[in-house]
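Missing here is one protein chain; the remaining ones are kept as they sit in the complex.
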Amino acid sequence: MNRMWRLFRIIVLRDLLLAFRRRTEILMSLFFFVIVVSLFPLGIGVEQQILFHIAPGVVWVAALLSSMLVLERLFAADYADGTLEQMLLTSQPLSIVVMAKVCAHWLLTGLPLVLISPLVALQYRLGEGQVLPMMWSLLLGTPALSMIGAIGAALTLGLRGGGVLLSLLILPLYIPVLVYGAGAIAAAATNAPQQAYYMLLGALTVLSMALGPWATSAALKFSLE
Amino acid sequence: MNRMWRLFRIIVLRDLLLAFRRRTEILMSLFFFVIVVSLFPLGIGVEQQILFHIAPGVVWVAALLSSMLVLERLFAADYADGTLEQMLLTSQPLSIVVMAKVCAHWLLTGLPLVLISPLVALQYRLGEGQVLPMMWSLLLGTPALSMIGAIGAALTLGLRGGGVLLSLLILPLYIPVLVYGAGAIAAAATNAPQQAYYMLLGALTVLSMALGPWATSAALKFSLE
Amino acid sequence: MGINWFRYASPASFYPLAGKTIPWFVASAVLLAIGGLYWGFFETPNVLSDQKQYYRIIFVHVPAAWMSMWLYVVMAGWSLVGLVFNTRLSFMVAAATAPTGAIFTFLALWTGAFWGKTSWGTWWDWDPRMTSELILLFLYIGYMALQSAIDDVRRADRASAVLAMVGLFTIPLIYYSVNCPDPNQCASLHQRSSMKSIESNILWAMLTMTLAFWLYSFAVILKRVRNIILEREKYTEWVNELPEIRSQQVRS
Amino acid sequence: MADAVLQAENLTCIRGDRRLFSDLSVCVRSGELLYLQGANGVGKTTLLRALCGLLYPDEGQISWNGKPIREDGEEFFDHLLYIGHQSAVKSELTPLENLRVSCALGGLYPEDGMLWLALERVGLRGFEDLPVRMLSQGQQRRVSLARLFVNNALLWVLDEPFNALDADAVVVLQEVISSHIDQSGLVVLTTHQEVMLTSAGVRHLRLG
Partner (left out) sequence: MADAVLQAENLTCIRGDRRLFSDLSVCVRSGELLYLQGANGVGKTTLLRALCGLLYPDEGQISWNGKPIREDGEEFFDHLLYIGHQSAVKSELTPLENLRVSCALGGLYPEDGMLWLALERVGLRGFEDLPVRMLSQGQQRRVSLARLFVNNALLWVLDEPFNALDADAVVVLQEVISSHIDQSGLVVLTTHQEVMLTSAGVRHLRLG
C-alpha cells in the first residue's frame, strides 16, 4: 500500500512539474475555455434572451472540449519517448499509474474551470442563483470527463490521427455528463431543485472512477504490444 | 516556375497520401464537426426557436474548432522527424512548401465541411434558403482559417503545450471570419442580401493568402534555428 | 552629421541612458496624474449628473482604453524595427511593452465593467467596443504566452514579433467586424466619435490623464527593458562592471 | 545475490508476413551475459522485448526462475531493468528529475546524493540541472543509462546501449556491465559496435 501511494504521488508530482515547466499549459486549457465561451456571442449575435438560454450548454460544451484538447497528450508523450513502456514494467499495478495521471490531468484542467466559471456567469448575465450550481456541477462532473477521456486516450494511443479519433470515441460517452451538468444550471435558472442532477453527476464520477482505471490499463497494455 | 510547381504538387500529394494512409484523419475532422454541432442541442434543450437562432454561430464555431484541431499537426510531424529541416534546405522558397501544406490541409478539413454542412441545416431545421449561403460562406471562409492557422502552427512549433497555446493565439484572429461567416447565414434567414458578407469573406481569404505564406515561413525559420 | 542612433540601439549605451531618464518620467507622471485627477474630479461640471458621480471613472477608463490600443501599435512597431534592422534592443522594448499594454487593457475593461454595473446595471454587454477590447486583451496574453513558452531568446523575440505584426493587421479587421457584424447596414452608418460632443473641460482632463499614463508607461517600460538587458547580457563584461552588479557580487 | 535464471523455450515470432525466428531456445543464468548479434532487421529488438514481456511471442514460453513471466509479472518486473531504443527521458525535466522518476518506476526511492553520483558516473556533472532538451544526443542517451548505476535489478536487458555514445562513455558502460555480471547479475544485450566485455560468462547468440 505504501509503495503504491509513493508511486502515485511521484507520478502526480511529475506530471504537475512537467506542466509547470511547460509554463503555458496550466493556464491554457483555462484560456481555451474562456475563449470558446466568448466566441459564441460573436457568432450568434447578442440578444440577451438567447444568451441566457444557451449559457448552460455553452459552458458545458466548452468544458468538454477544453478537457478533451489536453487529453490527447495524456499518454502520448510518455508513449513516444518510451516512458510508458517503463511504466508497464513496474511491479505495481498499472491502474495506480493511470489514476495518478488522471488525477494530475483533473488538477490541471478540471479544477481551473470550476474556479473561473463565475466569470462566464458575468458574460452571459446569469442570475446570482446560477453561479453556485454552475460551480457545483463542474466540480462534480469534470472528474468523470478526465477519467472517461483517459480510456479514450489509451485506446487511441499511437494511432495516427488519434486526436480526432479520440474525440469521436469519447464525445458520445461525455453526453450524459453534458446533459446532467447543463441540466443542473438550467434548473437553477427556474429555481427548480438541482439535487437530482448533482447525484447523477456524482454517480457518473464514482462509476467512472471504479471502472475507468481498469479499462484504461487494459487498453494501454494492448496499445503497447 | 516549373520547379516550384513540381515541388508544390509533390508536397500536396504527399500530405494527401499521408492522410489517406492514416485513414482516420480524413474523416475525423468531419466527424468532430458533426459531433460538436450535435452536442449543442443536447446541452441547450431543443426549443425550435432557439436552435434556429444559434445555428449560424454553432456551425461556424464548430468549423473553427475542427479546423484548429488538426492544425496542430500541420507542421508538428515534419518537425519531429526532421523533414522540416530538409524543407528549409530546399533551394525553392519556403513559401511554396507552406502553401502546399496549407492547400492540403484545406482539402482535408475545409472542403469536407462545406460538403457536409447541408446535414447541419437539417438538424437545426434551417430554411432551404439558408443551405446555399451556409455552403458559400464556408467555402469562402475556411481557406482563411487554414492559412491563419498555419501562422499560429508555425509560431508554436515544437513548444510543449503547443496545441492549446496555438488556440489561444489564433482563435482571436479567427474572429472576423466567424462574424462574417455566421453573419451571412443569419442574413439569409431574413432574406437580407448576403453579397457584402461573401465579398468580405473572400477579401479575408485573399488577404491571408497574400501575407500568410510570408509570415509562416518566417516563423518556421525562427522555430528551427 | 546627425546623432548616431545606432549607438543608442546597443544595450550597453541604452542601459545607463534609460537609468537616468526613468526618475524624470516617474515624477512627471505622478504630477500630471494628480493634476488630471484633481481637475477631473473637482473642476469639471456635473454635466452628466444624471449618471451620478460615477461618470468620473471616465478619467481613468478612456485614457486606459486609448493607451491599451496605442501600446499595441508601439509594440508591433518595435517588432517590425527589430525584424527589419535586426536590433536586439527593439525586441526588448517590444517585449517590455506587452505587460503594460495588458494592464491598461485590463484596467479599461475593469473600470468599464464597474461603470456599466453602476450605470447600466450590468457588468458586461457584448457591445462592440467592449468586445474588441476583450479581444485585444487576448492578443496581449497570447503574445506574452508565446514569449514565455519559448526558452531560446532569439526565437522568442522573432516569433513574438511576427505574432505582434499579424495581430496589428487583424486588429482593424476585428474592430470593424465586431463593430459592424452586418456590413449591409454599416456601409451607410458613419462611425460616431463622441469626441466632438464632449465638453472641452472633460476632454482636457482626459488628455492630461492620458499624458500621465503615457509617461508612466515610459517609466515602466524602460525599467523593464533594463531588467531584460541585465538578464540577457549577464555574461558580458560591461554588465559585470556595473556598480550595482559589482556590489551584489561582493555581498554574495 | 540469489541464483536466477531466465529461460525462453521454443520461441517463435512473426512480424507482418515474416517469420523472424522459430523454435528459439535460450537460457541465461546469474553471472552470464547473452550477447545478441545479427544484421539490421533480423529481430534482435523483437526478441529483447519478448524477453521483457512487452510483446507476446507467437509461440513458446518465457520463464523466470521456472515461473512463466506472464503469470508472475510483479516479481519478475521487480528484478528487471530494460533500456530500449527509446530513451524514456522527458525533455523538459532535468537529468536529476528524470532519474528520480525512472527510479520510482523501478520501485526505488534513493537519496539525491546517490542520484548525483550516478549522473557523475555517466559524465553528466555540471548538466544535472539543465532541461534534457538542451543536451546533445549522446548526453541524452547517458541520462537514460544512468539508471544502470542506481538499481537493484538482477536482469538487465539493454537494446543497443552504446548508440551515440563517445569512446569514453562506452568504456564506462562496459565496466559497469562487467561488474554487474561479476556480482552474478544477468545481462542480455545487443549492439552493432565491437565491444570488449572482459568478464567470463559472455555467450553469443547470432540471429538470422
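Worth pointing out:
Which chain is which? They are A, B, C and D, in the order written, and residues in each are numbered from 1.
Operating definition for what follows: a residue touches a chain if its C-beta (ideal position, glycine included) is under 8 Å from a C-beta of that chain, and two chains touch if they have at least 3 such contacts.
Predicted model only: the values in this text are computed from it and were never measured.
Across D:4, D:26, D:55 or D:130, the single residue that touches the chain missing here is D:130. Although one chain is not shown, part of subunit B still touches it, namely residues 3, 6-7, 10-11, 14, 17-18, 21-22, 77, 80-83, 85-92, 224-225.
Mapped onto subunit D, the footprint of the missing chain covers residues 15-16, 38-41, 43-45, 85, 123, 127, 130, 134-139, 141-142, 160, 163-170, 192-194.
Here is the rule we go by: only the chains that are shown with their structure count from here on.
Taking each chain's centre as the mean of its C-alpha atoms, subunit A lies 25 Å from subunit B. Inter-chain spacing, taken between the CA centroids of subunit B and subunit D, is 46 Å.
Distance between chain centres (mean CA atoms), subunit B to subunit C: 32 Å.
For subunit C, residues touching at least two other chains, in rising order: 138, 141, 145, 149, 178, 181. Multi-chain contact residues of subunit B, defined as those touching 2 or more other chains: 159-161, 165, 168, 171-172, 175, 179.
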